[in-house]
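Structure first, then comments.
A single protein chain has been omitted from the complex, and every remaining protein chain is retained in its original position.
Chain nomenclature is as follows: A, B and C, assigned in order of appearance, with residue numbering initiated at 1 for each chain independently.
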Amino acid sequence: MTEAVLFMLLLGGVCGLVLSFASKIFYVYEDPRIAEVEGLLAGANCGGCGYAGCSAAAVAVVEGQAPPSVCVISGSETAALVAAVVGVDAGSAEPMRSYNTCQGGDRAVTKYHYMGINSCRALAALYGGMRECSVGCLGLGDCVRACAFDALKIGPDGYPVVDEAKCVGCGACEKVCPKNIMEIKTMSDKLLHLNQYDDRIAPCQQTCPAEIDIPKYISQIRNNDYEGAVKTIRERNPLLLSCGRVCPHPCEDLCRRGIEDEAVSINQLKRFVADYEMNSGKRIPISCALPTGKKVAVVGGGPAGLSCAYFLRRLGHEVTIFDAMPKLGGMIRYGIPEYRLPKEVLAWEIEGILNLGVKSRANVKLGRDFDMGSLVSAGYDAIFLGIGAWKDYSLKVEGEDLDGCFTGIDFLTRFAKNQQGDGGDSIKIGQKCAVIGGGNTAIDCVRTLVRLGAKEVTIVYRRTRNEMPANMVEIEAAEHEGVKFVFLAAPVRVIADDKGKAKQLEYLKMELGEPDASGRRRPVPIEGSETLLDVDMLVTAIGQGPDVSFKEDGKRMDDLGITRWNTIDSADPVALQTSIPYVFTAGDAATGASLVVEAIGGGRRAARSIHMFLSGKATTPPPKTLFKNHIPGSVFDAVDGIKQTPRVKMPELPVDERIKTFDEADLVISEDDALEESMRCLSCCLSCYNKDVADLPL
Amino acid sequence: MGDYILLVISCILVNNILLAQYLGNCPFLGTSKKMETAVGMAMAVVFVLVMAGVITWIADTFFLKRFGLEYLRTISFILVIAALVQFVEMFLKKSIPALYAGLGIFLPLITTNCAVMGVCLINIKEEYTFMQVIVSSFGYAVGFGLALILFAGVRERILLARVPKPLQDTSIALVTAGILSLTFYAFKGMV
Amino acid sequence: MAKSITQEFVKGLWDEIPPFRLVLGLCPVLAVTTTVENGLGMGLATTFVLVCSNMLVSLLRDIIPSKVRIACFIVIIATFVTVVELLMQAFTYPLFLKLGIFIPLIVVNCIVLGRSEAFAFKNPVMPSLADGLGIGIGFTLSLAALGAVREILGSGTFFNISLFGPSFQPFSLMVEAPGAFICLGLMLCIMNLVGNK
Partner (left out) sequence: MREMIKMVVIITILCAFSGGLLAAVRNGTKDKIEYQQLKFVKGPAIREILKGSSNDPIVDRFKLKVDDAEKSFFVGIFDGNADTVAFENFGKGFGGDIGVMLGVNVKNDKIVAVGVTTHSETPGVGSKAKTDLKFAAQFAGLLLNEDFKVKTDGGQVDAISGATVSSRGVCMAVSEAGKIYKQLKPRLINKLSEFNK
């Protein structure tokens, strides 16, 4: 008796002591919620839930991979308690859904007539596929048969279509598909996905800086599913109204249709569905992941900041946007004139993002009203710097600060503020105006000046029209609106009149020499070719860079790396993490002045990195990330079997009408045109990989 | 030496812990849905089983038998195993995080795995010597891993098959386990 | 809303009947169900442990710190398992011999630990008792049913009474390990067929 009691006393004591000390000695930090959830789970470690033990299940629940009701032993009460810990509704952890990544393809032809079992698996095993495309959907519907919930059917194009309402994300289809085309993902997984080298993506999607699934939304438009198309675009781009208006659509440059006739008018189609949503009078609901409890400060409410905030919010984080200007929008509000992007449209779009629960604070400037330290002490777990590029480069010539001389961004911003009634001095417009520069800012300046009633507007550019970096449509529009162009002219000084006002611009004539590093032929001045141009207003728009004055001493940003181009340094252009681990950047602030769509893509990539950072994972992109590269096998020089049809013409206001007002100049295409244009898409992706090019994905 | 080889073969194949002795079936069904999980679990079992076999043998030989407290075997074994597993878990988490990432999550699952407790009891019942305990624990654990990994492989294939609805999931898994067990049945009488 | 004590009891008999609904505690289910008698014996032993440990855990639930509750549960359960072990040795020795190491292994049966944790630790004594009894009886019934099928097919007997006469060729696979798995799998299938209507 005594022996037994003593023995057990000793055993219990030793076990207890050893474990107590071990728990102190081997203490490792982990999310306290894991322990809490684990405490609520049954602790039987039976493995019935499919996870290896209760602690593994707890980790999965906290990471949002398993629902709070994961435990098969505990009842619904436990699920409710677990849900309370994780901060979600019971049973509503972010659901998995099945997605078909293959859009089929019109030109995929049947290669074999297999007479045996009519199943994808058999064919994949025997022939490596039935279609000419070696990676794409075979369309025999193993996945449809595998689905226990009737959520899959073979669509009209011969590939499976998922009914999201019925799909429970069980993963049966993913497992049976021999081609890895079906995938089971949460919404967050989809938002976080970066284009991969072995993805099935068409050249347009490979080119788009925002990685929008273009063939998918075009096929949705073709099937009259405009709402679906909007959702598809929103997976990558929250600013579709703006982008549909101002994007120079690099995607169209590599459209395969363009090899044979004309590229599909991708951006017009995007604008069509975007306007369709706005004009329908109701917003298509946008789903967000469960709250994570993390707070992120987004500094800068431009396209990069808005995009980053939107994706972070959808990933479940709490976001506040800080902006130095009176209203959100950044460069697309203050840099892009009303006639290209009406403020009303922009406001509707931004409202949609703020409606998701994104908070915003206007009129606060980084480095003036707050700094990194104040954000950290306010409890923000990560900071995004999307401060844009607002500082005009100066011409560095004599007299450029004379009365009547302006810089591009400054001019556009002051005018836009004025126009919106946000204060600021009005600008006295001259009669003979000259704008120096060849980029979009210069064109925006001249077209604005035309609308403001300037008699004579001239662009002075030191190379030729072919080298102008502005969008071709914009250049053409400016020409139509009567803007004069002086090419091969390098300003050397501005001459003042006796009142100290700009009177004449003196420039040197140039000729093109050898190509420089950018591939453009270098302009070389011609000696003694000084010419004078009469002006009473001069705008220099020769480029802009980020304003990094916030980094002055005492603003607690000593550790933030800045490149020699004055952009914020991020070691990896995909990860976008700065030298301060919790600070991320994107948009013009990181790349220098660039496209809106580039900033939107950057915003999403930064949001992905921030999400990874906040989840304690590495921010480095997956090894096969396809950033600004193309899959070699997807680039063709000829495409067979195309009946030549021209692309749809964009409707626009007549020139004499539009130069009098700031009304939107470019108009939306009609529904019929949109449908017709969507038919021109070749739906190329997998179906059209060039088998002769080695190094194909898969 | 020959005895030990015989013992190992007997433990892995003839008396396979999962398929012939019916021990550890909950994790057998629970962690065999995916190959990676199965491999992780198998490794963790080998790791823990050998340690548990040794430590319970020591406890039994030097304490329980000496003081005539054999009837406390069940309670002391489970306590020792539970404490050991928890200790190993904490130790790995701190000292060898890489190993913990692979095995750690499986460790708590093992506390209540009857295979571990069962093998410890078998070791005592068969009155094995210290060396035999090590060999048999290792053998049983390898047998567990072998069966688990084989089964996971089969289950991954079954997912591709069209199984009648009422038979799906656990039901078909059990029938499959039965057929797998039938193949191990062929080893009977080998040793 | 807390369920009535009767409901707690009844749920173990069908809604949550182990091991069919909760696929847990499979080892004893497979191992000892070669005959009805063994199945019943094992089931009753488990029921005893379930009821006792559920009650004690429920009584002590305010004293046990939640960080070490699993260890405490294990001690409590192991104690009752040892009690059962000793009692069986004293009164039903042949059954004890047949069930072998599966009696001590009740300790690691996830049903027992699972009920302590999921139910008894959060509920008063009476519902815990009802829960333990319900689940225990459900478990016993399952074991007995499986035992009956395997005994009838595998040895042609029922409670050791010969059913088919000497000409019967027993389907001896059923009393071996492979038969155990297949039989349980098929019974689960039947349960699914009946239950999903």
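Simple rule for what comes next: contacts are C-beta pairs under 8 Å (C-beta built on N, C-alpha and C of every residue); 3 or more make two chains touch, one makes a residue touch a chain.
Predicted model only: the values in this text are computed from it and were never measured.
The chain we do not see here touches A, B, C in the full complex.
Touch with the chain that is not drawn comes from one residue among B:A59, B:L72, B:M90 or B:L107, which is B:L72. Check A:M1, A:A165, A:A517 or A:A638 against the missing chain and you find that the one touching it is A:M1.
In the full complex, chain C touches the omitted chain through residues 63-65, 67-68, 71-72, 75-76, 78-79, 82-83, 86-87, 89-91, 93-94, 97. Even with one chain removed from view, chain A keeps its contact list with that chain: residues 1, 3-9, 11-13, 15-17, 20, 24.
Contacts to the hidden chain, counted on chain B, fall at residues 71-72, 75, 79.
One rule holds for everything that comes next: only the chains that are shown with their structure count from here on.
Contact topology of the protein chains: fully connected, every pair of chains touching. Farthest from chain A, judged by the mean position of CA atoms in each chain, is C. With centres defined as mean CA coordinates, chain C is found 57 Å away from chain A. Centroid to centroid, with C-alpha atoms defining each point, chain A and chain B lie 50 Å apart. The geometric centre of chain B is 21 Å away from that of chain C, both derived from CA atoms.
Residue positions 12, 15, 19, 44-46, 48 of chain A are each in touch with at least two other chains.
Residue positions 26, 29, 72, 75, 79, 82-83, 111-113, 165, 168 of chain B each touch two or more of the other chains. Residues of chain A touching chain C in their complex: 12, 15-16, 19, 39, 42-46, 48, 71-75, 77-78. Here chain B touches chain C in the complex through residues 19-26, 28-29, 71-75, 77-79, 82-83, 111-114, 116-118, 121-122, 125, 165-168, 170-179, 181-182, 184-185, going by the rule given at the top. Contact residues on chain A toward chain B in their complex (touch as defined above): 3-4, 7-8, 11-12, 15, 18-19, 22-23, 25-28, 44-56, 59, 121, 145-146, 148, 172, 175-176.
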